[in-house]
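Coming up: subunit A.
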Amino acid sequence: MKKRVIVVEDFNTSRQIIKKTLESMGYLVEEAADGREALKYFNGSKIDLLVTDYNMPNMDGGSLVEYIRSKEEYKYIPIFVLSTETNIEKQKKAKEAKITSWIKKPFDIVEFKRIVEKVMA
Partner candidate 1 sequence: MDEMIKDFVTEVTDLLHEMENDLILLEKDPGNTDIVNKIFRMMHTLKGSAAMCGFRNIQDITHAFEDVYEKIREGVIPVDTTIIDITLKGKDQIALMLDNRNDENETNRLINYLRSEFSNDIGHQFHNANTDSYFTGTDDHLYCILFTPDKEIFERGIDPDKVINELKNTGSVRIVPHEGKKSWNRQKADKVCLSKWEIYLSTLLSKEEVESIFLFYDESEFTVYSISNGNPGDNEQLHGSLHKLYKSNKDWSDHIGKMTTGLSSNENEDTLKKEVDRKLLIDTNPESSAGDNDSTINVSSRKLDELMNLVSELVTLTASLEVFSSEIRHPRLQNTIESVEKLTKRFRNNALDLRLVPVGTLLSRFKRQVRDLSKELDKNVNLIVEGQDIEIDKTILKAIENPLQHIIRNSLDHGIEKETERVAKGKTPAGLLKIAAFYSGANVLLQVQDDGNGINLERVKECAIEKGYITPDQTVTEQELINLTMEPGFTTALNTTIVSGRGVGMDVVKKELNRVGGSLEIFTEKNLGTSITMKLPTTLTIIDTLMVDVGSTRILIPLLDIEYCYQDKSSAIFNKDNRYVQYKNYPIPVVSLRQKFRYKDYENQEVMVIIINKFENRYAVVADHIIGEYQAVIKPLGELFINQPYFSGGSIMVDGKLSLILDTNFLFNQAIRNKI
Partner candidate 2 sequence: MEVDKKNSFINITLGTEHFAISVYKVLEIIQYEELTIVPGVSDFVLGILNFRGSIVPVINMHQRFNMKAKNNTGKMIVVVDIINKDKHVLMGLLVDEVTDVVEFDYKSIKSVPDLGVKYNPEYIDGFIENNNKFIMVLNIDRVLNVKELSEITNALT
C-alpha cells in the first residue's frame, strides 16, 4: 500500500515541486495551502508523513503541528517543517517542537529525497 504524505505550503510552485518529488518516490501526496486547509486530512485516516512550511497565513506550521500532536492517531507520525534559516534560530529545537526535523529553505532535492527515505524506511 502506498504511503500517504501531506504537503502544506502556501507558495504554489514550491508546493508542486515537493509534491512531484514525493510522487516520483512512489508516495501518495495530498496538498494544502495553509494549516487550516490541511486540517481536513487529519480525520483519522492514515498519514505517514507531514511536510509543512512554517510561515503561512490562516494557520502556521507551528500551530498545525501542535494541533495534530494533540490527536492520538497522529502523535507519533514523522513531521518535517520547512523553514528559512532565521526561523530555525528563533524557534525551538526539533526535540522541543516535537517534530522529526527542520528542513532549510530553499532545499536541495537530492538531500530532501535522502532524508525522506531515511525517515520512511
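Here is how the candidates were picked: all candidates are chains of the complex that A comes from, given by their letters.
Just so we're on the same page, contacts are C-beta pairs under 8 Å (C-beta built on N, C-alpha and C of every residue); 3 or more make two chains touch, one makes a residue touch a chain; residues count from 1.
What you are looking at is a predicted structure, and each value in this text was computed from that prediction instead of being measured.
Participant: Just give the number of the candidate touching subunit A here, out of 1 or 2, all from the same complex.
Facilitator: Per the touch definition, subunit A is in contact with 1.
Participant: Under the definition above, what is the set of subunit A residues touching candidate 1 in their complex?
Facilitator: 1, 49, 69, 75-79, 93-95, 98-101, 115, 118-119, 121
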